[in-house]
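Remarks on the structure that follows.
In this view, the complex is presented without one of its protein chains, the others remaining in place.
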Amino acid sequence: MRYVAIFILSMIFWLLVTFRFTPANLAAGAAASLLTSAIFGRYYFHNVGKFLQPRRWFWFIVYLITFLWACLKANLDVAYRVLHPAMPIRPGIVKVRTTLKSDFARTLLANSITMTPGTITVDIVGDDMYIHWIYIRSEDPAVYTAMITGRFEDYIKKFAE
Amino acid sequence: MTEILSILLYIQIAMCAACLWRIIRGPTIPDRMVGIDIFGILVVGICGIISVQTGKAFILDIGIAWVILSFIGTLTLAKYLSGRKLNE
Partner (left out) sequence: MNEMAAIVLISVGVLFNLFGCIGLIRLPDIYNRLQAATKCVTLGCCSILLGVMVHFGLGSAGFRALIAIPVLFFTATVAAHALVRGAYHFGTKMDKKSVKDDYRETVK
């Protein structure tokens, strides 16, 4: 089942990149997608049924809008810190505990943390994420966990767990 | 129209020069690798601007291929960095 999902995804990617619908092109795309799904199929998508639930797609769109807004804010934040003559930075690495379990959800959370204001993920060891923060606003673990993971963890839990 | 695009292209190339400055000057080895990584992403922007300027779409293919190749190159460099001390 998950081989079929990989096959369909890579076929869509091929058609969007080449954008020609001749039989020769379709056959070449099918051959390449078959090879890709045969090699990489066992690594991804352990539960394909999740793709077919509309509730997950709704939360995915909510997550996407929040993510784009945070991304824009992150860039303005970096611009402020870089252009300020005194460079207001107070960097450090903090430890944040996550409740997400699956690998895909954790990767997505790490990517969102990297693109939000002032934070970049360094490593994940067990349940702990180590995060480099450019301006540490508080020393209390509960406060900065809520500040960093915040809404993203809820949304990702709703559509990817 | 064309003049604005040319000016933007020159600014982008000047930023590539800034990355080269970081690669030459950087005090430690990881600094140089950051310069290489950012250089790879900036080239994609150059590909996009040139494809608008000339109206040829195949340059975008070069951009996509460049993203993936620079990604693999950066991963290899990062593996070299961390594996040097830990013997992974």
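Labels A and B are assigned to the chains in the order they are written; within every chain, residues are numbered from 1.
Keep this in mind: contacts are C-beta pairs under 8 Å (C-beta built on N, C-alpha and C of every residue); 3 or more make two chains touch, one makes a residue touch a chain.
Keep in mind that what you see is a predicted model, and the values were worked out from it rather than measured.
Participant: For a quick check of understanding: of A:5, A:62, A:134 or A:147, which residue touches the chain that isn't displayed?
Facilitator: The one listed residue touching the chain not shown is A:134.
Participant: In the full complex, which of A:10, A:37, A:121 or A:149 touches the chain missing from this view?
Facilitator: A:121
Participant: Residue-wise, where is chain B in contact with the chain that is not depicted?
Facilitator: Spelled out for chain B, the touching residues are 1, 4-5, 8, 11-12, 15, 18-19, 21-22, 28-31, 33-35, 37-38, 41-42, 44-45, 48-49, 51-52, 57, 60-61, 63-64, 67-68, 70-71, 74-75, 77-82, 84-86.
Participant: Using the document's contact rule, name the residues of chain A that touch the chain not shown here.
Facilitator: 13, 16-17, 19-20, 71-72, 74-75, 78-79, 81-83, 87, 89-95, 110-111, 114-115, 118-123, 125, 128, 130, 132, 134, 136, 139
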